[in-house]
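Every protein chain except one is present and positioned as in the full complex.
Up next, subunit A:
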């Protein structure tokens, strides 16, 4: 079995988000980058499925050389090898196209990734890769079992869950519940340095979307405190002032 896991290089979750150049660029100064937390869940499930010699896990990242420390982190967690497609991931369409083009050149059973990246919050890549490869894409999954030919997947739907069965190649985007993110151990960190990391050149595709500017939410006014024994006052404010109940 071979599993491809797509990983995105994103700012750490504690990052204070600021912009430069007239709010047209994300300010990376002083920001530390991590494996996108959802992709880490996907990677952890892939490693579990391949444990005991049942298969191998290849991580794929679309990024310039600055993402290599993040790729090494994924190798430390337990991926067997890595592929970096050498380009700035300018939008989901571009990224998905590169992943699909690479997937066409290799043999695999499934592709996993996270439900969305925590920077641009697009949950686009998985379904786009599915469409480029003309294979099923199951978005926002919570559980994944695989018997060697058929996957049984639970995905989240409004107010409940759905169980889907897929035979043959597919791509799924993983949410919490699919696996518990694995923390790399010392052996993993040591061996990550010598695991293969292949660099592949990107393919050309027309650009159809571009972030022109960033904006931050307006600050809220000061909090109105209500004494703890006057809860009816809070209900009154929510009803007549905020008009939300």
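Quick note on the criterion: contacts are C-beta pairs under 8 Å (C-beta built on N, C-alpha and C of every residue); 3 or more make two chains touch, one makes a residue touch a chain; residues count from 1.
What we mean here is this: contacts and distances are computed from a predicted model.
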item: From "Helicase HerA central domain-containing protein", "Ligase-associated DNA damage response endonuclease PdeM", "Sodium-independent anion transporter" or "Electron transfer flavoprotein alpha subunit", the hidden chain's UniProt protein name; value: "Electron transfer flavoprotein alpha subunit"
item: Residue touching the undisplayed chain, where the options are A:21, A:106, A:185 or A:231; value: A:231
item: Touch residues of subunit A, complete complex, unshown partner; value: 11, 13-14, 16-17, 19, 37-38, 91-93, 96, 116, 118-128, 130-132, 134-140, 142, 152, 155-168, 170, 175-177, 207-217, 220-221, 223-229, 231-232, 234-239, 242, 244-245
